[in-house]
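Note that one protein chain of the assembly has been removed; the remaining protein chains are unaltered in position.
Labels A, B and C are assigned to the chains in the order they are written; within every chain, residues are numbered from 1.
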Amino acid sequence: MFDDLRDLYQEVILDHGKNPRNFGKPESYNRTARGDNPMCGDKINVYLTVDGNGIIQDLRFDGRGCAISQASASLMTEILRGKPAAEAEALFEYFHDVCTKDDDEQGVHENLDEDATDKLAVLSGVREFPMRVKCATLAWHTMKAALHGDPVTSTENSAF
Amino acid sequence: MFDDLRDLYQEVILDHGKNPRNFGKPESYNRTARGDNPMCGDKINVYLTVDGNGIIQDLRFDGRGCAISQASASLMTEILRGKPAAEAEALFEYFHDVCTKDDDEQGVHENLDEDATDKLAVLSGVREFPMRVKCATLAWHTMKAALHGDPVTSTENSAF
Amino acid sequence: MSDTATLSPTSLGNAPYDVERVRQDFPILTRLVHKRKGRPGKPLVYLDNGASAQKPRQVIDAMSHLLENDYANVHRGVHFLSQRSTDLYEGTRDKVAAFLNAPSRENIVFTRNATEAFNLLAQSWGRRFLKAGDAVLISWMEHHANIVPWQLLRDQIGIEIKVVPVLDDGSLDMSAYAQLLTDNVKLVSITHASNVLGTVNPAKRIAQLAHAKGIPVAFDGSQAAVHQPVDVQAIDADFYVFTGHKLYGPTGIGVMYGKMEHLNAMPPWQGGGDMISTVSFAHTTYREAPYRFEAGTPAIVEGIGLGAAIDYVTALGMDAIHAHEQRLLAYATGRLSEIDGVRIIGTAPDKAAIISFTMDGIHPHDIGTLLDSRGVAVRVGRHCAEPLMDRFGVGATARASFAAYNTEAEVDALVDAVLATKSFFG
Partner (left out) sequence: MSDTATLSPTSLGNAPYDVERVRQDFPILTRLVHKRKGRPGKPLVYLDNGASAQKPRQVIDAMSHLLENDYANVHRGVHFLSQRSTDLYEGTRDKVAAFLNAPSRENIVFTRNATEAFNLLAQSWGRRFLKAGDAVLISWMEHHANIVPWQLLRDQIGIEIKVVPVLDDGSLDMSAYAQLLTDNVKLVSITHASNVLGTVNPAKRIAQLAHAKGIPVAFDGSQAAVHQPVDVQAIDADFYVFTGHKLYGPTGIGVMYGKMEHLNAMPPWQGGGDMISTVSFAHTTYREAPYRFEAGTPAIVEGIGLGAAIDYVTALGMDAIHAHEQRLLAYATGRLSEIDGVRIIGTAPDKAAIISFTMDGIHPHDIGTLLDSRGVAVRVGRHCAEPLMDRFGVGATARASFAAYNTEAEVDALVDAVLATKSFFG
C-alpha cells in the first residue's frame, strides 16, 4: 500500500512508535533536557540517571512526536542503558551519519557496540526523507543536551 | 540625425533652451518658490511680482535644468506676464493635459488666451516621452507653489 | 511577441466553471512526483495551496517575457526599456488597487510579503502612534506574521498585546472582541481568514466596532484575498495586507493597502534609493506615500508577475473561484467526516476552503509523509500559528487547502490516502 515507505516505516519502528519502551517520567533522575522540533511542534523530555563513573544507569523519555521520533527515542533508551556517557555520544555521531549519509560516505566509527549499531540501522531509511531526519535525531539531541547540562535544545538550530 | 525627436526638440525649444528669457533673480519680487526634480537633480527658482489685483506683473526664474525644462520655464515667463494669477493656474491645467493626454482625451479648457495655448503647443511632444514630462512641468509646479505660498515643491511627489 | 497583452486565462466566458481548462493553465499540475530509477512517479495532487499556490502559465510567461524583451531598472531611467519596465511595474499598482477596490493607486505599498507588511506597519505606524501602555488587539488565530512584529515592538517600546479568543468551532469570539476594545487599544490587527481553521472573520463588523471607538483596523488578507473577492472600502479597512505567492503570483512581492490619512502620516521605514526626494549628509527628505516605503530597487519582475496573476484571477472571477472552492470544501468535509478517528479543526460557517485535521493515534508528520508518498501534498505542522495549536490542544495538524485548479477527483485521492494511512498505522 505504501511500498515506497517500507524502508522508512520498518516493522520495528511501527512497533516502537506504537509501544514506546521506557516511556514516562521516572521518580528520580539526575540529568534532564527538553528537546523541541519546531518544524512539527514536537517536544520531548529525556531523563537520565548517570552514576559516578559516567555510566547511564537509567534513561526514560516522555513527550509527543511522530512515529519516527517516538521509535527513535524508544530505541535509544534501550540501546544506551548501561553504556558510558562517552559511548552514548559516539553512538550519536554514528547515528547522525546513518541518518544523513550514504554508506560509502560515512565517517569511521570504531569500537562501537555492534548490537547497538545494528539496532540503529532500522532508522537508516530516513536518509531518503531529509525532512524527517530531525524527527529521528530529536531524542538524541536531547540526550546529548541533558548530558551537557543544557536544559533545552531545538533541532531547528542544528544542521541535521 | 535625430528624426524621432523632431517633435520633442522643436526649434523654439532649442532656442529657448539655449537662450532662456527672463532668466535671473530680479531685484524685487513678492512671491517665490524652489522646485526640485529629484529625478535629474534639477532645481529651479521662480520669482513673481503679483500686484494687488492678483495680476502677475513680473516673473523670472533661475536654476539649472535640461533643454526641455529651461525652455518650458522661459516660455512660461513670456506667457504669464501680465496675466491674472487665476488664469496662470488655468493655463497650467491646460498645459498638464497637453503634456500627458492625447488630443481627444484632454479636458475642456475654456476662455484661455489663444496666443498662450498656441505657444504651449510646442511642448506637446513630451507626451511621447513620459520620463520627460516632469522636465516640462517643473517650472509650472514651482510657479503654482509660489502663488500658493509654498516655499519648496518637488515634481517627484506629483503624479505628472 | 512584443506585447504582454495576451495574459488572460483560457477564456471561460459565462460558461460554468471548467476546472479542466483552468488546470491546463498550470504546467506543474501534469507533473509526476517521486519519479526515480524505475518508479513511474505519482500524479501530483497539490493541496498545499495555503502555504503557496502554483502559478499559471500567464504569470510564468509574463516574467520570462519581461526578462527577454522589456527589462531594465525602473523609475529613474529615461531610456526605452526603463520606461517600459516602469510602466508595467507601476501598472500593477493600478491592478492591485482595482483588485482590492482601493480608492487610488497611491494606497498600495509593495512589500516582500505579508510578513514584511506587518513589520512595516509595526515599525512605521506603530513607532509613530503607539507608546508604552497602548495596546494592539490581535486574535488567537493569527499567523506568526501578525504576532511576532508586535512582540518585537513590545520589547522595543512597551506596548501591550491583547488577544481575542476563538470559539470551539473556530469562530472569533465577537462578544469578547467587543469587550476587549478598551480605551488603551490603539490598533486592531486581525486576520481576515485563518490559515489553519479557514474561518472568515466578519471584517466589516470588526471594523465598525473598532471605528466606533476611533480605533483603526488592519486586516491580514493573506488567506482571504485568495479565496473570495475583497473590497477594502466596503469593509472600511484602514490597512489590508496580502502576499503575492498565495494569489498564484510570484514570491518576493506582497502588498499593504493603507488609507491615505495613515500612509501620509507614517515616517519612512527603510532608507535608500527611490524613496528619497533629496539627500545631503545633513538632511534628507522623503517622497510621498506609497513610494516613501519602497526603498531600493523594487522586486520589478515579481511586481509585474503579480499584475499578471491579478489579471488571471480577475478573468476567472474571484466569485467563480470562491464558488468552485466551496463545492470542493463541502465535498471534502463530508467525505473526511465519515472517517472514524478523523477530527476536523475549524468548522465555522462560511469558512474558506481550508481543512485542518488530525487522526487518532497518528501524528500529522506521519500523515504528511504517507500522503506525500501517494503524490498528495498537504501541509503538516503548526502552520506558523503555534498559539492556535495550543488553543485546540494539538501539537500540529494536517491541512488540505484548495485552489482554483483543484478537483473532486483530487479530494477523492486525499480521502483514499487518509484511509490508507489509517489502516497502515491501524
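Methods note: a contact is a pair of C-beta atoms (placed from the backbone, for glycine too) under 8 Å apart; a residue touches a chain by one contact, two chains touch by 3 or more.
Note that the coordinates shown come from a computational prediction; the quantities given were computed from them, not determined experimentally.
By the touch rule given at the top, the unshown chain touches A, B, C in the complete complex.
Set against the missing chain, the residues C:35, C:131 or C:204 yield one that touches it, C:35. Checked against the full complex, the candidates C:96, C:377 or C:415 give a single residue touching the omitted chain, namely C:377. Touching the chain that is not shown, out of C:145, C:247 or C:289: C:145 (per the contact rule at the top). Residues of subunit C that touch the chain left out of view are 2, 27-28, 31, 33-35, 44, 46, 48, 51-52, 54-55, 59-60, 63-64, 67-73, 76-82, 112-116, 118-119, 143-145, 147-149, 151-152, 161, 163, 243, 245, 250-253, 268, 270-276, 278-281, 284, 295-302, 365, 368-369, 371-372, 375-381, 384, 386-387, 390.
Within the entire complex, the positions of subunit A that touch the omitted partner chain are 36, 38-39, 129-132, 154, 156-157. On the side of subunit B, touch with the chain left out of the figure occurs at residues 1-2, 4-5, 8-9, 14, 18, 38-43, 64-68, 129, 132, 135.
Throughout what follows, only the chains that are shown with their structure count from here on.
Relative to subunit B, the chain whose mean Cα position lies farthest away is A. Subunit A and subunit B have CA centres that are 77 Å apart.
Inter-chain spacing, taken between the CA centroids of subunit A and subunit C, is 38 Å.
Within subunit B, no positions touching two or more other chains are listed. Residues of subunit C found to touch two or more other chains are absent.
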